[in-house]
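Of the protein chains in this complex, one is absent; all others appear in place.
For clarity, chains are labelled A and B in written order, and residue numbers in each chain start from 1.
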Amino acid sequence: MIRYILGRLLGIALVLLVVSIVIFLLMHAIPGGPFDEAKMPLPAAAKANILRKYGLDKPLYEQYARYMWAALHGDFGTPFQSPTESVTGLIARTWPVSFKLGMVTLAFALPLGMFAGVLAATRQNTWIDYTATFLSSLGLTIPNFVIAVWLMLLFAVHWKILPTGGWGHWYNYIMPAISLGLAPMALTARYTRTSLLEVKRADYVRTARAKGLSSNQVLWRHSMKNALIPLITILGPQIPNLITGTIFVESIFRIPGLGKFFVTSIFRRDYPMIMGTLLLVALVWSIVYLITDLLYMVVDPRVRLDKKSS
Amino acid sequence: MSATTIHPEETPTMRTNLRHRSLLSDALRRFSHNKLAMFGLTIVALLVFAAIFANLIAPFPYDEANVTEALQFPSGAHWMGTDEVGRDVYSRIIYGARISLLVGLSSQLIALMIGVPLGLAAGLMGGKVDWLVMRLVEVMTSLPALMIALLLIAIFGGGLVNVIVAIGLVAWLDACRLLRGQLLSLRERDFVLAARTIGVRNRRIAVRHLLPNAIAPLIVAITIGVPTAIFTEAGLSFLGLGVNDPVPSWGKMVGDALPYMRVYWYLGVFPTLAIALTMLGFTFMGDGLRDAFDTAGSK
Partner (left out) sequence: MHSSKLALSKRMLAVIAILLLAGLLQACAGAPAAEAPAAAETGGEAAGPVVNALGKELPADAAPLEQQVLVYPYAAGNTFTTIDIYEAVYQRADGLTDLLSDALVRVDKNFDLHPGAATEWSVDESGLAWTFKLDPNLMWNDGTPVTADDYVATLQYGADPEHAWDFTWYFNGVIKNWSQVVAGEMPLEDLGVRAEDANTLVVETETPAPYLPAMLIYSTPLQKKALGEYGPLYNSNPETSVSSGPYKLVEWSRDQRLVYEINPDYKGTNVPYIEKIISLGIGNDGYLPAYEANEIDFALGRYLSPADIQIILSDPELKAQYHPHPGDFRTYYFFFDDSKPPFDDLRVRQAFAYALDRQGLIDNVIKEQGIPAYSFLMPGFPASNSEAYKDIYPYNLDKARELLAEAGYPNGEGFPKLTLTLRNEPAMPEAVAQAYASTLKDELGIEVDVSNMEFKTYVDAMLADPTEIQFSLISYGMDFLDPSNMLGVFVSGGRHTWSNPEYDELVTKASSFVGDPAERIKMFQDAEKILVDDVGGVFVYHQTPGDLYKPYLVGEALTPDNNGVAAWHWPGFSGFSTLMQDVYISNEVTDYRPTPPQ
């Protein structure tokens, strides 16, 4: 077990190394630089100055080597967008905000989604099932900021019971969490339903029924536990998405989170921030995958470690 | 915006001593008895129909703008209203089926072209090859697909072809992982062990026994991958990084509609519904296919 985890951690380090190279090459391949003039051509000399100032005049491999050397010493550079702080400082300031919002979102979206899924599965092929299924597909399709804008219009403009945005009070979570939570909720509902139905037909459930257990008992004691496996698979990837924030919802509700930096960093060609944010995401994903795999083991002893990810 | 449809690992318990033909007819029978699956199939069929006969069904060309008729609410002449430059929304939605199917199917094809050989190699050869492929998969999964697609498009530019390629390049993971998992679990099964003990060689086992068994889950994965690809295209086009105007992409239609939504709600509602129904159709069909091929639940 410990050997397995250590092996996986080593794998993660390797993945991060490869990711760093890939991202470094990709981001420098994007046309335009961090300080291109927007209105008029920049004199060649001024352009050269800018490149020199930020070390972008060096060959790529040298830039990469410098970056990695500094990163290994804990220095991830200075964001071009916010030169008075460091990349790590900026992430330390904004990530907890997004993280908290993501956790709150999950805390209501998961149970509700599972509830809806159970409801649909136990009433398979009734109108409840169809409605729940259709609504969850819709929930996956409507972009979260469309939901965000409508919530704002209803709660803040029409009913005037919430401010349009801001951060620091409990009520600031309400609208963003709903906007962010509908999609994972829908996803949870759909997968809970599918896997419950699958498990329901499995031999051991039928046996349990035959032994005279009530359908509720069967549902909770046997079905739910096995239905959790696909749920873990499907929700795993939702978690990094949620806890690293999203640009639209955060900017609409004035939440000082990390979300917008994923997009603004690319749009501004803020190389240190692109590296910083994407490495962070890669790390979070890797860890989530590791935890997912460990959870499989807990939930389903049949899963053998050596086979999951040799 | 990235609806990651990672499929639960299949646990096939097919008895391969059954003839494939009877397996297929069994599956078809089960599929046709599944109401939701048939509903999904109907939607997909309608979509295909709309895509093929768009020029016959749509009352107007998708790119015919008439600014004097801009932003008209749904009416007898324009069932779903007109957009900001006076194009018929209904016609654009019909033509949009073409784009969505094109994106969904061709990106899945690219995904298969990458994912199947890699999955086969990893599952059959094992050892170092498997290790290498799995590391590659890990690298790719540790970055959000939309982000990678975004970077690729930032580099190579937007447009329909680039969008399809970008989606295909990030969508092969499922097929690869799935195939490898199938092969690994099948390798340990009785019939393979039996074949091996009587001296059948690896390659023969793969072709005769393993692949046919892996195909069903692969089909399911594709069915579920199509709406994911459509959704990713919608997301990219929505961000303004996808297809160009006047190509009628549903995602772009939703994106373009946003600034108008508070008044001209229909601009966003109809393409959103089109995306939702398409996803629903493919998902139900995929679920149905999986149930049909999976004999574990057979009564």
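One rule holds for everything that comes next: a contact is a pair of C-beta atoms (placed from the backbone, for glycine too) under 8 Å apart; a residue touches a chain by one contact, two chains touch by 3 or more.
All values reported here derive from a predicted model rather than from experimental measurement.
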Contacting the left-out chain in the complete assembly, out of A:7, A:31, A:55 or A:111: A:31
Hidden partner chain, touching residue among A:8, A:190 or A:260: A:260
Touch with the omitted chain, as defined above, among A:71, A:90 or A:208: A:90
Where the unshown chain meets chain B, residue by residue: 63-65, 67-68, 70, 84-87, 154, 157-159, 240-241, 244-247, 256, 258-264
Chain not shown, touching residues in chain A: 30-33, 35-43, 45-46, 49-50, 53, 79-85, 89-90, 93-94, 145, 148-149, 152-153, 156-157, 160, 163-168, 247-248, 251-254, 256-257, 260-261, 264, 267-269
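We adopt the following convention: only the chains that are shown with their structure count from here on.
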Inter-centroid spacing, chain B versus chain A (mean Cα positions, whole Å): 21
Touching residues (chain side chain B, partner chain A) in the complex: 1-9, 35-36, 130-131, 134-135, 138-139, 141-144, 147, 150-152, 154-155, 184-185, 231, 238, 254, 258, 261-262, 268, 272, 275-276, 279-280, 283, 287, 291, 294, 296-297
Residues of chain A touching chain B in the complex: 11, 14-16, 18-19, 22-23, 26-27, 29-31, 125, 133-134, 137-138, 140-144, 146, 149, 153, 183, 187, 190-191, 194-195, 198, 201-202, 229-230, 233-234, 236-238, 240-241, 262, 266, 278, 281-283, 285-286, 289, 307, 309-310
